[in-house]
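One structure is given below, represented as structure tokens, and several questions about it will come after.
What you see is the complex with one protein chain gone and the rest in place.
Just so it is clear, A, B, C, D and E label the chains in written order, and each chain counts residues from 1 on its own.
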Amino acid sequence: MNAIFDLALGNLLSPIILSFALGLFAAMARSDLSIPEAVAKGMSIYLLFAIGFKGGAGVAAYGADTTLLLAIGAGVILSFGLPFIAFALLSTMTALDRTNRAAVAAHYGSISIVTFVAATSVLESRGLPGEGFMVAVAAAMEAPAILSALWLVARGNGSGGKGMEPGLLREIMLNGSIVLLVGAFLIGLITGEQGLAEIAPFIETPFKGVLCLFLLDMGLIAGRGLRRARGVLNTGAVAFAIVMPLVGAATALVMGLMIGLSPGGIVLLMTLGASASYIAVPAAMRVALPQADPSIYLTLSLGVTFPFNLTLGIPLYLAIVQFITGG
Amino acid sequence: MNAIFDLALGNLLSPIILSFALGLFAAMARSDLSIPEAVAKGMSIYLLFAIGFKGGAGVAAYGADTTLLLAIGAGVILSFGLPFIAFALLSTMTALDRTNRAAVAAHYGSISIVTFVAATSVLESRGLPGEGFMVAVAAAMEAPAILSALWLVARGNGSGGKGMEPGLLREIMLNGSIVLLVGAFLIGLITGEQGLAEIAPFIETPFKGVLCLFLLDMGLIAGRGLRRARGVLNTGAVAFAIVMPLVGAATALVMGLMIGLSPGGIVLLMTLGASASYIAVPAAMRVALPQADPSIYLTLSLGVTFPFNLTLGIPLYLAIVQFITGG
Amino acid sequence: MNAIFDLALGNLLSPIILSFALGLFAAMARSDLSIPEAVAKGMSIYLLFAIGFKGGAGVAAYGADTTLLLAIGAGVILSFGLPFIAFALLSTMTALDRTNRAAVAAHYGSISIVTFVAATSVLESRGLPGEGFMVAVAAAMEAPAILSALWLVARGNGSGGKGMEPGLLREIMLNGSIVLLVGAFLIGLITGEQGLAEIAPFIETPFKGVLCLFLLDMGLIAGRGLRRARGVLNTGAVAFAIVMPLVGAATALVMGLMIGLSPGGIVLLMTLGASASYIAVPAAMRVALPQADPSIYLTLSLGVTFPFNLTLGIPLYLAIVQFITGG
Amino acid sequence: MEIHPAKRVEIVIEAPLERRLTQALTEADVTGYTILPVLGGSGRSGRWSREGQIGQSGMVAVICLIRPERLDTLLKAAFTVVEDHIGVVSVTDAGVLRAERF
Amino acid sequence: MEIHPAKRVEIVIEAPLERRLTQALTEADVTGYTILPVLGGSGRSGRWSREGQIGQSGMVAVICLIRPERLDTLLKAAFTVVEDHIGVVSVTDAGVLRAERF
Partner (left out) sequence: MEIHPAKRVEIVIEAPLERRLTQALTEADVTGYTILPVLGGSGRSGRWSREGQIGQSGMVAVICLIRPERLDTLLKAAFTVVEDHIGVVSVTDAGVLRAERF
């Protein structure tokens, strides 16, 4: 227990988390500090490219076995399944209508790549890196949750969504961040260690620093969202946004143990299960479920669950895995 | 004297100053070379974050004593006081009306963080680094000058400004660059050397290069301003923009010696005293003193004083301090 | 022959080319992946600055002789002359009207700096760097082709262009990328090795990685262009876009041998001759030859010739030079 | 200079729907439009700013100049897309300089 | 499709005043507006371009669609902010598609 606490504290006092906190504070205090949209998008492209490439180069270096396929399968199952758990929890914990419940559920089935990146970064500094292919698992988990959510709405006599609009599925699968992540993974896989050596000074050296500035921006956005959401969210919804990541992480833990991932890999799968989307899914929801209120799902995902995972969640998942695997 | 000249020449021929000169030339020649606003803002966020973080980590490493408080006090006094000197000088040297004099005075009480960064960079390559906490002094000097200027206008039977609009003070204090600078300083202070080690490849390695591109942009902006200001500015005003930094530096020199700063620290305080704002203060002036003409205060600050400090000022301040302290 | 093939394959499987292919794929598949305009422009500024500076520092380190002047002369002649060859080829291979032929010809006389950068990068990893001053040659080749094209149109009794509008020549010569490239070259020349040492961590270390992301964007743009151009372009035009670079490279080969460039330098001159502009010239054409159809010249230059040079052209030029010079 | 009567339609719509809107316009044979970026705004669904967004969210403004007799076609096409979503559609009387252009 | 009469007010104002303007509008119960970025311009106080600016300077365009009878309230609210500053306010007759929206 103490170990968890120490780990959490060490994590909290890293430049990465403090940058997020700075952004949160600045937004709450209504400072005009802001990072231009183009720069933030540029940083996210950098992070996706770097993380994908490193994952692919990792697989090229250490090889992949059936665990790779099993892990991707597990990820897809989680992404399809977690929305149902989330939907059920929301039904008991909140008074949200069906459409909003489904929309929120989609976010929690999908993943937050920045949370994943932060977990990778923590694992590396603890000398416990996960499998390189976990990046592919992350990519595979982005989309399925959206289908579950649409099905959940459609089942409720279509009162909310118009079902699966033609072209939407293709749009979701070809979402920029999925294409970039998978593409960079493949480039890393093909060019291997030699390719990594060529561009390592770009994708490894400044990585943590860029992550700091990116999280500063995430803090600003989350803070602005929270400021606006005051009063909109009740205790039930906020409690859900803390309980659900724990449920997701627990489910992922079981699956990770079953398919025989490394300790680091299990922590990453838990992080994926616990994290909630705030890029791909919100955009898809605006098209597919326009009646759902963005201020609800964005605030829960970005304003509550994201900081929770970043500060308490990841250290907790790591401590649990270390406890179980005796690491 | 020769030493000053050599130093100035060495400084002039650094990539940093030459990049500024390139920008100046390109703008004067009406080239369409331009750096996107978002990229320029991204670079300034990087520079503020890096300089703040390094300052904080510096204080964490070497500790802070009462000099820290004295230095901040000295900075605040300078920022409050210099506008009065500037106002008086402007009254004798130019025919500007009261509002414009006050607006210009506010700029010269406040500081230019890029000039400060350039001075840091020069000091480092001379092996004469200033105290890490000078970053905090810089942050503390941004705002007070604005209050002095508003008071100067209000005293003149309110002919110009509407006094202190509610919310303006808060806005000035929570100005993005102040929040980022102070926030990064605190993050550096908290995470200390370990934090610095983590992100040094991001905030130290490419620093000078980013500064080059940033100064290229500053050169472009200054050049465009100068091109537009031809004819607007008379000799008196231009002379003020060269005399005032010398007065500010001299005042800062006395205070720096009194409070016992290191030679590097004194040079930095002189640079702060000598430099004039072109980010925080202009924005505040548009709100508080809309009748003041931006083309006057921006051209003086960015078009004359900024290049003067960069090329001649900093080497001069350094040489004076070396002469006095026998360094 | 096998050697060429191996080299081409090695080149194809580099992260740089694969990033381009990823962009091409994403655009073809209509993914919403996109790099913000400001970030792309920021990267191109970085690349121009870095390549110019390195070229200048290279000349400062190894000196320049008459070959420098001869090479610039050769470049200017190529840029003036190639449009005439291109115009003649287009007359026989396509049914384009005079204005469009002239506009396309201007692109092939001018150069693509990114292709040049990619060639530099390949040469460096083969241990065959070209002369530093080749950057200056590249800059000198940007503009002359435009004049040839305008003359070609004017000769056809002015049916298309309005001749040389006053101010246009100045605008072309002071084009942002030329000013930046030449300016950075001069800064590198003046500050020499010491300047390079100061900012090398910025302009050398991350260079290849930035090039990857930049080519990703180029792939996206080329792919979008190709998607839109389906049907617009016929076989003749596409064939031209592959034949012309070979003709340009062959002409440049002869000139490079005549003036005694190093093997690396010859490859670079061939690359310059083979490459087609897609930044400076299109903008000039919109002003000078507005009747010419951008979708024709952009698609040929960016959609066909650019990828051809990147994937097959450069390895081919290198292999030929190695064969001839027995390298 | 001769000015031809026209209607100027301004549609403020969520960015993820931009492609759908321009597609609907094209299908209704409205092939002239201009898309402007939007920094922020406020409406029935509250206030937002582009800086508070990640990804493709935010809004855009689509401007169409169209012959008066074709206005209804355009509005119907736009409406199918805008219907369930936040945003506004406004119409102004205008004139256009080069009639062959629209 | 039914079109409801409205006024379209376009206010070009300095960016540092944006927050004050939208606050004044909100206080006057004008809660519908859209903010567009401005690249540059020219007026009595000369020419400027966003590229020649640092920080939060530059201008924005705020567009309000409003019921005709509320126009005066809006203009008065806007005027208190714009008064001392550079910028322009223009008004056009317009129509709006979904009246419940404003």
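Everything that follows uses one rule, which is that a contact is a pair of C-beta atoms (placed from the backbone, for glycine too) under 8 Å apart; a residue touches a chain by one contact, two chains touch by 3 or more.
Worth saying up front: this structure is predicted, and the values here are computed from it rather than measured.
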Q: Please work out which displayed chains the absent chain touches and list them by label.
A: C, D, E
Q: Would you indicate which residue among D:Glu27, D:Asp72 or D:Asp93 is in contact with the undisplayed chain?
A: D:Asp93
Q | Residue ranges of chain C at the interface with the undisplayed chain | A | 34, 37, 40, 162, 220-221, 224-225, 228, 278-280, 282-284, 286-287, 290-291, 293-295, 302
Q) For chain E, which residues touch the unseen chain? A) 10, 12, 36-44, 47, 49, 59, 61, 72, 75-76, 79, 82, 88-93
Q.
Please output the residues of chain D touching the missing chain, sorted low to high.
A. 1, 3, 6, 8, 22, 26, 31-37, 60, 65, 92-98, 101-102
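As a working rule, only the chains that are shown with their structure count from here on.
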Q. How would the chain B/chain C interface be labelled, same or different, where same requires over half of its residue numbers to be shared?
A. different
**Q.** Far-end chain from chain C, centres as C-alpha averages
**A.** E
Q. Using the average of all C-alpha atoms in each chain as its centre, how far is it in Å between chain A and chain B?
A. 41
(Q) Among all residues of chain C, which ones touch two or more of the remaining chains? (A) 32, 36-39, 42, 205-206
Q) Hey, what residues on chain E touch two or more of the other chains? A) 56
